[in-house]
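Below is one structure, written out as structure tokens; the observations come after it.
All protein chains but one are shown at their positions in the complex.
The chains carry the letters A, B and C, assigned in the order they are written, with residues numbered from 1 in each.
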Amino acid sequence: MVKVGILGASGYTGLELIRILLNHPLVEISAVTSEKYSGIKVGDSFPFLKGYLDLKYEALSPKEISKKCDFIFSALPHKASMAVVPPLLKSNKKVIDLSADYRLKSPIVYKEWYKEEHTSPELLSPAVYGLPEIKRGKIKTASLTANPGCYPTGVILALAPLIKGNFIDKDSIIVDSKSGVTGAGRKVEEGFLFAECNENFKAYSLASHRHTPEIEQEISEIAERDIKITFTPHLLPVNRGILSTIYSNMASDTFLKHKGTSLTSDDILKVYENFYKGERFVRILGAGKSPQIHNVLGSNHCDIGFQIDKRNRRIIVVSAIDNLVKGASGQAVQNMNIMLGFEEHTGLERAGIVP
Amino acid sequence: MVKVGILGASGYTGLELIRILLNHPLVEISAVTSEKYSGIKVGDSFPFLKGYLDLKYEALSPKEISKKCDFIFSALPHKASMAVVPPLLKSNKKVIDLSADYRLKSPIVYKEWYKEEHTSPELLSPAVYGLPEIKRGKIKTASLTANPGCYPTGVILALAPLIKGNFIDKDSIIVDSKSGVTGAGRKVEEGFLFAECNENFKAYSLASHRHTPEIEQEISEIAERDIKITFTPHLLPVNRGILSTIYSNMASDTFLKHKGTSLTSDDILKVYENFYKGERFVRILGAGKSPQIHNVLGSNHCDIGFQIDKRNRRIIVVSAIDNLVKGASGQAVQNMNIMLGFEEHTGLERAGIVP
Amino acid sequence: MVKVGILGASGYTGLELIRILLNHPLVEISAVTSEKYSGIKVGDSFPFLKGYLDLKYEALSPKEISKKCDFIFSALPHKASMAVVPPLLKSNKKVIDLSADYRLKSPIVYKEWYKEEHTSPELLSPAVYGLPEIKRGKIKTASLTANPGCYPTGVILALAPLIKGNFIDKDSIIVDSKSGVTGAGRKVEEGFLFAECNENFKAYSLASHRHTPEIEQEISEIAERDIKITFTPHLLPVNRGILSTIYSNMASDTFLKHKGTSLTSDDILKVYENFYKGERFVRILGAGKSPQIHNVLGSNHCDIGFQIDKRNRRIIVVSAIDNLVKGASGQAVQNMNIMLGFEEHTGLERAGIVP
Partner (left out) sequence: MVKVGILGASGYTGLELIRILLNHPLVEISAVTSEKYSGIKVGDSFPFLKGYLDLKYEALSPKEISKKCDFIFSALPHKASMAVVPPLLKSNKKVIDLSADYRLKSPIVYKEWYKEEHTSPELLSPAVYGLPEIKRGKIKTASLTANPGCYPTGVILALAPLIKGNFIDKDSIIVDSKSGVTGAGRKVEEGFLFAECNENFKAYSLASHRHTPEIEQEISEIAERDIKITFTPHLLPVNRGILSTIYSNMASDTFLKHKGTSLTSDDILKVYENFYKGERFVRILGAGKSPQIHNVLGSNHCDIGFQIDKRNRRIIVVSAIDNLVKGASGQAVQNMNIMLGFEEHTGLERAGIVP
């Protein structure tokens, strides 16, 4: 049994890590940290876990964590994470960071979007962006895996096959995403009160959301050229789930003919099915079918559907994930499985809860 | 007091007409029809109206309705509406049809999208598309007003100023709309059950929704050229409200310079404020601000915000309406006021209910 | 036009007062106070009011308020209210206090439940408990009306006819109430976050809620003897609405026979209909029918239904109100109408919004 620790284990993603790891046959949770709940038993702090984990929250230094754990998840917020990750790595522990601190390769871009100076820029290059379906090989040998953001996970998985195959105009990508409220963490702010979110819906961070450069970095790498996208997040009155509707213009007829394809619905279906062949957690729905958030709730799946808009020569791709599972803690466990040489889906083969 | 009748007065839009007209000082409801509830008092059928309207639902022929009423709203579904509207007009009654039957000018387009032969195509030309902020002049003298669809209302109002001023590439318009469940009416179908919609979210009718040609017809008229759009509706787990996020590429720099504008946020704000100057029901928010559904609930307002995506030279416009008010019954009353020569906002000056 | 002021006009009940008073034909809002939003226009602070009220929030002393207003609503929290009400009364203004500060007649009971020393106990006796259907006569001449709590309003109205007529065992009353989240005001606390309330339900303040002595005081006065009740509030995942299910044992057969009644459903129906004859805002449903929250949303109604449990000789009464309207601001306006000699339902005759 590998001993794992969870830093920031009283937030939504930290608790979700506990929930998932409790059912993992090859690891045991040996430390959970929280300043707020330090000294209190996990089950007394969060009664849904009563009877499942006989541990108290602790306020531990990186050194103490390293003594207790062989593998560490940091579910701390960005900035807090980069304060503890370097010493953990120095004590030769493998780390998965669920914050944004090690996702962007450029410290300049980091500063531009997060308004913070990066304090360990030397780790940005060795850190691996932990989207297994795209970067499995590098994750295997990584010491530090930067777990992807919730929005980027569903968006990159939806776009990768089309970009890789040059089927779309890469300058035409527009991403319209809608996220459940837990996407913001457990922030005690007026805007996240029940009566402010319930029966409400709005866009936010118009043309300025921090996940924009993260998506662009990863799809640019796939395209082997710079891509800029328009990205608009919205706040859905549900607890969990992200649905992204992604628009792009189809590549020109000339180009497609040259490639010997006309890009019918069947063609696109094959493109997706081939790209994700053997992937346990990506499910391709048929043409014209939209994924639904409730089909992935509680599960590590990313469901993808699409439709051709013939009248406008556009492709509409829709993806759905649970932001706390495939968009955070489930994907983190998937990455851990890869990093530790376990079967990748260990502890994660669970259908969603419907309804 | 003008005597008004409501056909199909037991559906969501019919009941909303009753709710609004009860507070209208210049009309009285003299007949409400419903086959299902025929013979039952309105307040016994729908207890929220108990004590407000001393009428029974009736199953009336057009002839009987004409005897009882001077002005008629048809809140019947499409196809049912075109069976009763012609005789009502023949008996010299003014009619507002809330269905889709008289919105499209071309019977061929109607058949293509609604899979029905139009049975009174001669009325399509004299019928006026009832979006007051765009067509007030024609509505004044109309005998038959086709009340706009819920999605088209918010989308056309958001796009009109940009199209009119040629500020955007008219071939680049993408509309991503999200609607509350009452947008579908009170359909007793599995897909609209509480446990199927709640904590769920999905796109539907991908690239094939019937409101597409309606939006295209109206914005094409404004542009004086044919426009095609990509339109994707989604089902929101709320009772009421539509938020539309609309993307388009900005017109070319050359063109804008020629016009003597650089199209900054301030410029766009002025464009919208000028276009909707004096309009009681359109509220322009500042740049970077997204409307929120809860701010328009129960009211006849359309709130509009926008943002420039400089990195991609796109404009993002967001509009919000209550689908049952400005998207249906409130707008119908606004049209009635115009057709009857009343002050346009009579009975409609109500702020939304928040929260 | 009477000039009214609203203290604490940025909370949920304060905003609801604005919303209702905007449609009142005989008053105008001349001052709204808020420390947080001081200096900001109401419509900029809360966009749903944009275009409806051309006032800025101000931070005013009682003296300044008295200059600007003839009639004052205090929507401040308890304790804050008793700091400003006495000077307002001294300057001869009529006041309606929506907090709990002047509801309880005994300063000892106040201290016991609110853990505060009352600072103006001399006003407790002249203050009138503002439940118009029970205390209309006294409200007419009151200078200070204590607006009832949200739970007590629905509970007292449901119990009054049975208690007045001695139809139940007064020592057997159990009240199980369920309230929407706005019942707690706009408290920025973890427990009121969307993801904590949504898809959740719980009881709270078991056998210790502060509305208990308020209900007991009022029904004891009706009964002319002391009554104690068991009261359990619950938190419903909806924005608005309170439904109370109230249990009591029927009076003994001997007693009922003596009174010449057997207390059938029809008898009880008549009891309620007689008790509330002519009351515009109390609607009695037939036996076996439960009120529904959605039928009263946005309206000043209290709907009441009941059922006899013959097997156990108990009566079950169910009442529903909108906690922000009949449970707070609507009732306050009803009280104002009475205190100012207006027709009682002025500005309040609105059916609820369904759905």
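Methods note: contacts are C-beta pairs under 8 Å (C-beta built on N, C-alpha and C of every residue); 3 or more make two chains touch, one makes a residue touch a chain.
All values reported here derive from a predicted model rather than from experimental measurement.
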item	value
Residue in contact with the excluded chain [from C:Ile134, C:Leu297 or C:Leu324]	C:Leu297
Option touching the unshown chain, where A:Leu22, A:Val188 or A:Leu269 are the choices	A:Leu22
Residue of A:Asn200, A:Thr230 or A:Asn295 touching the missing chain in the full complex	A:Asn295
Which of B:Glu58, B:Glu199, B:Glu214 or B:Asp309 contacts the chain that the document leaves out	B:Glu199
Among C:Ser81, C:Asn198 or C:Gln217, the residue in touch with the chain that has been omitted	C:Asn198
Positions on subunit C contacted by the hidden chain, ascending	174, 176, 178, 195-196, 198-204, 206-207, 228-230, 232, 234, 236-241, 243, 245, 247, 288, 290-294, 297, 305, 307-312, 314, 316, 318, 320, 355
Residues belonging to subunit A that touch the chain removed from view	12, 15, 19, 22-23, 46-52, 182, 199, 239-240, 280, 283, 285, 291-292, 294-299, 301, 303, 349-355
Touch residues of subunit B, complete complex, unshown partner	12, 180-182, 186-190, 192-199, 237-239
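The definition used in the following text is that only the chains that are shown with their structure count from here on.
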item	value
Whole-Å gap between the CA centroids of subunit A and subunit B	38
CA centroid of subunit B to CA centroid of subunit C, Å	37
Subunit A and subunit C: spacing of chain centres that average the CA atoms, whole Å	47
Sequence positions of subunit B contacting 2 or more other chains	199, 239-240, 291-292, 294, 297, 355
